[in-house]
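I'd like to ask you about the structure that follows.
Missing here is one protein chain; the remaining ones are kept as they sit in the complex.
Labels run A and B following the written order; every chain starts at residue 1.
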Amino acid sequence: MEEKSKQNHYWNPYLAGFVIGLMMIAAYYFSGEGLGGSGAFKSVAIAGVDAVAHNYAKDAAYFAPSVQEGAESPLNSWLIFEVLGVIAGAVISAAYFNRLSFNVGKSPKITNKTRLIAAVFGGILWGVGSQLGRGCTSGLIMSGMAVNALSGYIGLIAVFGGGYAFAYFVRKLWI
Amino acid sequence: MGPLFPQELISETINLLLAFFIGTGFGLALEGAGFTNTRKLAGVFYGYDFVVLKVFFTAALTAAIGLFLMNSYGLMDIKLTFYPQTFWIPTVVAGIIMALGFVVGGFCPGTSVCAAATGKIDGIVFVGGVLIGVLGYAFSYETVFEKLSLGQVNIAEWIGISNGLFIFIVTMVAVVAFVVVTKIQKALNDKNPVAEIENLGL
Partner (left out) sequence: MKKTDIIVISILFLASFWLLLAPTSGNQKMLNSKEMLQEIQKKNHFVSVDNLAKRIIENDPSILLIDVRNAKEQENMNIIFYSNGTTQASEAWMMVRQMGFKNVNVLQGGVNEWFSLILNPEEPSITETKLEIENYKFRMSAKQYFTGVKVDNQQNSGSSTSIKVNTSKKKKKGASGGCS
């Protein structure tokens, strides 16, 4: 393979972390909220099911609290706006660094198909896990750690510990 | 004194606008640090790229130090903010499920959205997977977890030390970790670099 000058330029990780930390402080200071991602998926799922099957949603325990008459749409939430902002920021950054293109991110040692199948499974696991854990890495762990919540640290150990434990078995996907 | 919105010191419209701008900052930093690149994300588990650890801890500690400092000087009342509840067993089980999801899928929900937005097909597919998972959970929902809740537990109190001391200790641990993993990463990549390493910006 010829030399493609594909050296990707990325921020200094500590700087990026610092900026994210500042964003988290702002989120807490202004809105009292922790930066998160999985909550938006929940809202979208609820709104979607409500739109398609409102009568089911009103009585089902998972959906009911959010779809009662006169209640605000679950999409009118802080998290949804935050995630929209995340998308905007990501697109701007990718455009700036010339990383805005359709492709499949993966190790060159596996096929696209393998990667995509793995991605679906990974996503499903996160869908279930984030609901069970009431958050994902940012909402549960990072925001939890930011306020010294025990659950944030439990999540941290479980996710990273689990990750290291499972990593060996799926190493072919990455290295 | 913060948090402003929960005390109705700013309007809902401003609150949502701020959410958007804060999210934008978050997105800029996430993409900028390379979190749309799953190989970089997975690297923390194999030693060739510790960016996740560095960004994660720096962010969490910056926020913690900032918030608790503001708390100490009366600029902020942490008790009025979102505070995840502690549910021991579900959190641990959830964490393990998420961990598997991470090493198989290479993303977490937040980064997958960034990736999907910037054209990564695996990101798009991952996002779909998350929705499927959420719906699957929703349709088989049980409220058994209410009984397992411990309420909102602060880890420093739980151990018996002050918030500041706990954060200080974690910061020290993190700084040591930063130095150590940087060395590990360098040694590993010098000896046995992964394929297309320039793609990872290393």
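Keep in mind that, in the parts below, a contact is a pair of C-beta atoms (placed from the backbone, for glycine too) under 8 Å apart; a residue touches a chain by one contact, two chains touch by 3 or more.
What you see is a predicted model; the values in this text were computed from it and never measured.
Q: Write out, one label after another, the shown chains that touch the chain missing from the document.
A: Missing chain, whole complex, touching shown chains: A, B.
Q: Can you tell me which of A:15, A:117 or A:165 touches the chain that was removed from the display?
A: Of all options in A:15, A:117 or A:165, contact with the hidden chain holds for A:15.
Q: Thinking of the whole complex, not just what is shown, which of A:93, A:107 or A:131 touches the missing chain?
A: Of the candidates A:93, A:107 or A:131, A:131 is in touch with the missing chain.
Q: Specify the residue from the set B:47, B:136 or B:164 that touches the hidden chain.
A: Counting the whole complex, the residue in contact with the absent chain is B:164.
Q: For chain A, which residues touch the unseen chain?
A: These residues of chain A touch the chain that is not shown: 12, 14-15, 17-18, 31-34, 36, 38-39, 42, 65, 70-72, 77-79, 130-131, 133-136, 139-140, 143.
Q: If the hidden chain were put back, which residues of chain B would touch it?
A: The list for chain B reads 3, 5-8, 58, 61-62, 65-66, 68-69, 71-74, 77, 79-82, 84-85, 151-152, 162-165, 167-168, 171-172, 174-175, 178-179, 182.
Definition applied: only the chains that are shown with their structure count from here on.
Q: CA centre of chain A versus CA centre of chain B: separation in Å?
A: Centre separation, chain A to chain B: 9 Å.
Q: Under the stated contact criterion, what part of chain A meets chain B in this complex?
A: Residues 6-11, 13-14, 16-38, 40-42, 44-46, 49, 60-63, 76, 78-79, 81-94, 97, 99-109, 112, 115-116, 118-155, 157-167, 170-171, 173-175.
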